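One protein chain is absent from this view; the other protein chains keep their places.
Letters are used for the chains, namely A and B, taken in the order the chains are written, and counting of residues starts over at 1 for each.
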Amino acid sequence: MSTTVTKTRTPATEGRTVPSHRAPAPGPVRKNPVPGILRRALTGGAALSWTAIVVVPIYWLVVTSLRSKSDFTSDSPLALPSHPTLDSYRTVLDGDFTTYLLNSVVVTAGTVVIAVAVALMAAFSIVRNAGSRFSRVSFRVFLLGLAIPLQAVIIPVYLLIIRMHLYDSLLAIVLPSAAFALPITVMILVSFLRDVPRSLFEAMIVDGAGDWRMLWSLAAPLARPALMTVAVYDGLQVWNGFLFPLILTQSGNKAVLPLALTLFKGQFGIDVPATMAAVVLSTLPMLALFILARRQLVAGLTAGFSK
Amino acid sequence: MRGIPVTGHLGSPRIRRAVAVTVTLAAAASLAACGSSGPSTTSSSKGLTMWALNDQTILKQSVDAYNKDHPDAKITLRLFANDDYKQKLRVAFGANQAPDLFFSWGGGALNDYVKAGKVDVLNATDVNSDRYTDSVMQSATFDGKVYGVPVNGLAPVVLYYNKKVLSDAGVQPPKTYDDLLAAVKKLKGKGVTPLSLAANSKWPTLMYLEYLLDRTGGSRVFANIASGDAAAWKDPAVTKANQKLQDLAKAGAFGDNASSVSYDQGASTALLYTGKAAMEVMGTWEYANIAKAAPDFLKKGELGYTAFPALTGGAGSPANIVGNPSNFLSLNKSSKHKSDALTYLKDYILNGSQVDAYLASGSVPPVKGLDSKLAAVSSASDKAWLTFVYDLVDKAPSFQLSWDQALPSDQADPLLTNTDKSFLRQISPADFGVNMSKAGS
Partner (left out) sequence: MAAPALLLFGLFGLVPLIGVAALSVARWDGLGSISWAGLTNWTSVLTDSATWQSLWLTVKVMVVSWLVQTPIALALGLFQAPRGRLRALFAVLFFLPLLLSAVAIGLTWQALLDPSFGIGATPGLHWLAKPLLGSPELALYTVIFVIAWQFVPFHALLYQAGIRQIPTALYEAAALDGAGPVTRFLHITLPQLKYTLVTSSTLMLVGSLTYFDLIFVLSGGTGGPGTATRVLPLSMYITGFQAHDMGRASAVATLLVVFGLGLSLLTTRLSGFTRMDSQQEGM
């Protein structure tokens, strides 16, 4: 892989050691690019207060989900539960939770597969035929697409889905989500593929390879880090997507997790521990992903936004 | 997550492109199949689909009874939260995916569906509608034809109160509006919210306006508005009613947080039975909710109830009531299971066991000839409540349907928005009438 690829694509979470050949500079500059004790105090203070602001609600969330309904009105909110119980979790799991989880998985997988596959094809075509008018126009289309807010065009999408008789199906979420994931996915893949040296492609052409073979055997493997990044990014967007499911589905058994949370809220009403248990359960998949694949997750989250 | 599995040459690029598109579409189609075959789909070809609200537990029992007798053509019942339901139903009709039987409040809102040709006429014999109270049937009768049958109890709006909270503050249940204002002052002094209000849902606030207008100007004011005369909104009684609502709000009657309390959470109910609020203006269905959420509160006799206060010098009879005469079930015109639906409506809705169940839960169904059943109620507290509701409706010269259901639905949203704004004192009392007359024209 050429070094130019690494420079523009890999997010800067990899460590970078700059050997210092000079005499050590005064102060903490040597290991630490952030100079200044004053600033460290300020940022440290900000960090500590922000830590509290982040941690307290999450602590409250978990603790409340373990409280019994009667304790909820009597216990002090930040205290540990006086009679911790898993009843709320049982209530949520009894309430079709697995259906919602499955729906989320299907919708996310479907959207990611379609969006990434189709975007890779498009990016490949744009980069390989960079001179052609068609490619330039296509690129512009996707560039424009980056700026279209999906919230604004939801009404015509709704109309379209109804006319296509797709209303209230998982496909109704997958297709528009994939479509709206295309601009950023294509952009990232294009900018990645642009850096692949032409010589590699020329070599394959000499061998008699057609476009599809080049895509499958050369571009896709080379683009694997980018593919992973866009897959994670698109996946995250869809997994947490709320507006499309809200408007394009109506049946309980087609709900995905974010929508299901609002359904739970409507069902549990003032049973806050149950609602919080639902929130915790719906976050577990993300937590699992975080524990297992933190680097990819962080990379995917900030896909291409950090240089 | 593999790419397109094409190996070797497939001939011209066009063919390859076609293959790619086909494969993509196939993947999509399999997703569609995967997606629509979930457990208990709502569009099973065998049975009926029916939509209703979350809190309709007794109605659900009638569905269960039907399903027991018809195991191979069951009704699939879907329940919704109140604030969601109206919107979801409309969207469903718009997408031609509405259920066979649907729950409504009658009135102009139901009429909208009737006018759009979505609802079937119901013949008296098919559903045996002679057993129902005539005045209630009015709410589902348009152009002389019946479009719905009542399914649950009479639901006028009353004033509930927490006996202990009132007595602690040395306050009597208010009989007039002035009593109410005085009570508010005393209760605030005790650090209790005088009136529990789920202002976020907006329709609870509307209940106050409905009563205040009726008490101030009599029932003819809204009757004019409902008949389609948009200028009738500018009647001075409307302004006065809004003024009184705003006076209550200014006096701190509703506490600080009413705007983030929504009814579906059960929070406004909870404020009453946990003693954080003294009173609540709500429909009679609240009795059953309290029975479920705080049975001890009821058992200990701590719940009090009375009619909405009278207004001295007002033109309306203090015996007038507002609320929901009943909820109705209507038949979707494009239903493919009409005979099954009619059977259900005839034999399972408000039949003997349903009536008994409603009475036992503290609700009076709009069925003729209930006197003997009422007399036979065993629990003294339930009997007192049922008799209270029955008498209230029986003696009321007028029973006004909730405005947001009585008016055509394109006026419902401006109505609720303006009610909320008036409550928040963001518009002047006179502006309410002006805005609504604009919306109604």
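The criterion applied here is as follows: a contact is a pair of C-beta atoms (placed from the backbone, for glycine too) under 8 Å apart; a residue touches a chain by one contact, two chains touch by 3 or more.
Computed from a predicted structure; not experimentally measured.
The residue from A:T85, A:S217 or A:N240 that touches the chain not shown here is A:N240. When the whole complex is considered, the residue among B:V136, B:L166, B:A258 or B:L303 that touches the unshown chain is B:A258.
By the touch definition given at the top, chain B reaches the unshown chain through residues 17, 20-21, 24, 83, 87, 90-91, 93-94, 112-113, 116, 118, 199-202, 256-262, 267, 271, 276, 409-410, 412-414, 417, 420-421, 424, 426. For chain A, the residues touching the absent chain in the complete assembly are 8, 11-13, 15-16, 18, 20, 22, 25-27, 29, 31-40, 42-44, 46-47, 50-51, 53-58, 60-61, 64, 72-73, 76-78, 114, 118-119, 121-122, 124-126, 134-135, 138, 141-143, 145-157, 159-160, 175-176, 178-180, 182-183, 186, 191, 211, 215, 239-240, 242-243, 247, 257-259, 261-262, 265, 272, 275-276, 279, 282-283, 286-287, 290, 298, 301-302, 305-307.
The rule we apply is simple: only the chains that are shown with their structure count from here on.
Centre-to-centre separation of chain A and chain B, using mean CA positions: 40 Å. By the touch rule above, chain A contacts chain B in their complex via residues 73, 99, 103, 106-107, 110, 112-114, 116-118, 120-121, 162, 166-171, 174-175, 210-213, 215-216, 220, 227, 231, 247, 250-254, 265-267, 269-270. Listing the residues of chain B that touch chain A in their complex gives 1, 3-7, 9-10, 13, 16, 20, 24, 27-28, 31-32, 34-36, 38-42, 54, 78, 80-81, 83-84, 88, 91-92, 94-97, 264-267, 269-270, 274, 293.
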